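With one protein chain withheld, the remaining protein chains of the complex are depicted in position.
Per-chain numbering from 1; labels A and B assigned in written order.
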Amino acid sequence: MKRARSIALLFALSLVIVACSEKAPANDGTSDGEGKLVKVALILPNAKDDFTWNQQAYEGAIAAEEAGSFQLDWVDNVGQDASSFIPVAERYAQEGYDLIIAHTFDYGEPVKQLAEKYPDVNWTWAGSGLPEDLMENVAAYEQPFYEGSFLAGILMAGASPNGKIGAIGGFDIPACHSMVEGFYAGARLLNPDIKFEATYLGTWFDPAKEKEAALAMYDAGVDIIGVCGVPTGIIEAAKEANKGMVGYVNEQESAAPENVLTSVAWNTQLTWETMAKDVADGTFRPGKAYHVGLAVGGIQVALNPEYKDQPNAEAMTLYDEVLAKVKAGEFEIPYIPEGSAEDVQVSI
Amino acid sequence: MAAEAAPIDVPGAVGGSAMQRARGVLVTLIAIIAGLVVGGVALAAAGAPPLAAYGELVRGAFGSSFGVYQSLEQAVPLAIIGVGLCVPFRAGIWNIGAEGQFYVGALCGGLVAIYLPIDQPAILIPLTFLAAMAGGGAWAYAAGWLRAHRGVNEIVSTLMMNYIALFILLYLVRIPFRDPDNLIIQSKVVPPAARLNDIPGTFVHGGILVAVFLTILIAWLLARTPFGFHVGVMGLNPEAAEAAGVDTKRMIKRVMAISGSLAGLAGIVQVEAVQLVVNGAISRQFGFTAIVVALLGRRSPVGAFLAACFLGAIAVGGVSVQQVYQIPTAILLTIQALFVFLLLAAERLVRR
Partner (left out) sequence: MDWSAVFGAGAIIPWLNAGIRLAMPTACAAAGETFAERAGVLNLGLEGMMLGGALASFLVSLDTGSTWIGFLAAPVVGALMALAMGLFTVKLKAEQVVTGITLVLLASSFTSFLYQELFEIQAAPPRIDRLPVVAIPILRDIPVVGPILFTQNVLVYVTVALIVLVWFLLFRTRFGLEARAVGESPVAADSNGVSVDRVRMLALMISGAMAGVGGGVLVIAQLGFYQDQVTAGRGWIAIALVYFSRWNPIWALGGALLFGVVDALQLRIQAAGGGFHNPIPFEVFQALPYLVTLGVLILAAKRQRRVGQPAALGIPYEKEAHA
């Protein structure tokens, strides 16, 4: 068969190439010595310039590396499925990385398998809700967006002329569900009669559809839309309809200063540094999950002064109160991974 | 849509004089070298020294037993689905729905694996395989039925059914069959009794044996049975096949069912060997890439198996190159696609 012959030729040729080429320089990074830096590998499922989830992880990691917190290796566009993740992660494990960050919830199962195989490597992944018998070298870092969305919800309720807000999520995963319901819960705290709609798109990467979903909401009377997913299309819709939205993970105010009320910004640099420091100190994973949230500055929600409808004074007071109490440990923002915020009693 | 004229490689047929064959080899070599050069330019543009990068590609894929095992594991889903696709493709039926059939199979097999209270792998695993094959086969059969009895073109129906299958899967793992202890949207973990572990003494899972077995089985089916003969005749000329007494309607349904069941089997193999849960991320467009695999293999099961191994090796080698030279994944994928193109060109040039 000609094609088999072609393939055989290709193999033969490649052997010739291997014989002729020099071995690649070994990528071993810093050797142990003074100032031994933790070797961190960051594995991103999609493009590092996706404006939100992957990008924020990447930028935080680069910032941490430049600040000298650890030594970094990263790879993006790995793919969401386990069989794409495993070869990549296993290579890092074999090369003696100290901490491997698997940046999506779908990597959970393969991480657990690999952690058993490589007990000397520390693994952490973007998970939530962990089994009791999680092994010692695996931790999860939660994405406490719901804390930020709660605060944002207060602002949204205070800035909504119609008393109607909404949220658009990519998939109904716990991080998004809790975030979506978080907007609602926070808004209800300020205004118990607030009206709220939620849409799930079934995709992360279709800006045209996001835009249409947002326009559909604005047409239905929604004033401000919170987002759990890539928001580029929604920003466009907000500009077009001259309404509002809340940025996701990254600060998106610069894209549309008058239409972005605030962003639920995720300080990934702090999150990565917290975990890397524990690895360096030998105290990795004091509990199963890292919750680097609002109280410590892991999540930041800052009102955009240029937004077209500033929230009323009542909202600002409540916002300040909630934030202060969270930081002081006196108030815990509810985590609603299932069901509706309507079924949760919140009082401050 | 009728199959292409004369697409099937008749085993054993070798054409042309020695001079022509030598010319063919030379042209293929030139095309491959051209591909390597273009790829090399791309690599250099991305900041990696081409020769060393290629070396790393091959070393990553074959230079260690680890690499070989990884390459084989990458090849498994592509091989199983690709081998299955040879059957309808040879009959001129374009099953574009392998992705959806994969999902349905993974779902059916996965649910059996998780909820059937049986402890012995020797009983449980085959049952999950049967469930997966039944699910994937039925999903494909439906499209085949629509084509045979209602004239609905299978390209559209299977394409639409891909999406529908995915949404069904997403719903089922989000609500009815969600793992109650885990907030993430996925099913419960597949119990140890249903897992396809590594073959003792190696680091490659049992799925590779399934793939090899199926390759031989389907190759035998196509080359040595009346059914296989009828499939080929249908592909060459459906009207002549009808006239010669082949029940094309039944054949259409059968070839779809066969390829659907193999795609479903690939689904459960992935779930039991690699993924260990059922969720929305069990496939990286395997059903789709397998179409390329089947056609690269010229619709012959052995060819498809080899093509799957080829793609698997490139994937693993690519990971190596990327980590050593820190080049963007996008450029690697581009080079992979470029290689496939050049393989096609080489093969066509040789035929002339």
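The working rule: a contact is a pair of C-beta atoms (placed from the backbone, for glycine too) under 8 Å apart; a residue touches a chain by one contact, two chains touch by 3 or more.
Model, not experiment: these values are computed from the prediction.
Across the complete structure, the visible chains that the omitted chain touches are A, B. Touch with the chain omitted from the figure is made, among A:A208, A:A313 or A:A328, by A:A208. With the whole complex as reference, residues 1-7, 46, 94, 146, 150-153, 155-157, 159-161, 163-164, 167-168, 170-171, 174-175, 288, 291-292, 295-296, 328, 330-334, 336-338, 340-341, 344-345, 347-349, 351 of chain B touch the missing chain. Although one chain is not drawn, its touching partners on chain A can still be listed: residues 47-51, 55, 58-59, 77, 166, 169, 172, 177, 180, 197-203, 205-209, 211-213, 215-217, 219-222, 230, 232-233, 235-236, 250-252, 254-256, 340.
Note that in this section only the chains that are shown with their structure count from here on.
Put simply, the C-alpha centre of chain A and that of chain B have 33 angstrom between them.
If you check the complex, the residues on chain B that touch chain A are 9, 11, 24-25, 28-29, 32-33, 36, 51-59, 63, 66, 70, 73-74, 77, 167, 170, 174, 181-186, 189, 270, 274-277, 279-284, 296-298, 300, 302-303, 306-307, 310, 315-316, 319-320, 322-326, 328-330, 333, 343, 346-347, 350-351. Contacts from chain A toward chain B in the complex involve residues 1-7, 9-10, 13-15, 17-18, 20-25, 27, 47, 73, 75-84, 86-88, 90-92, 94, 105-106, 108-110, 113, 127-129, 131, 171-174, 202, 337-338.
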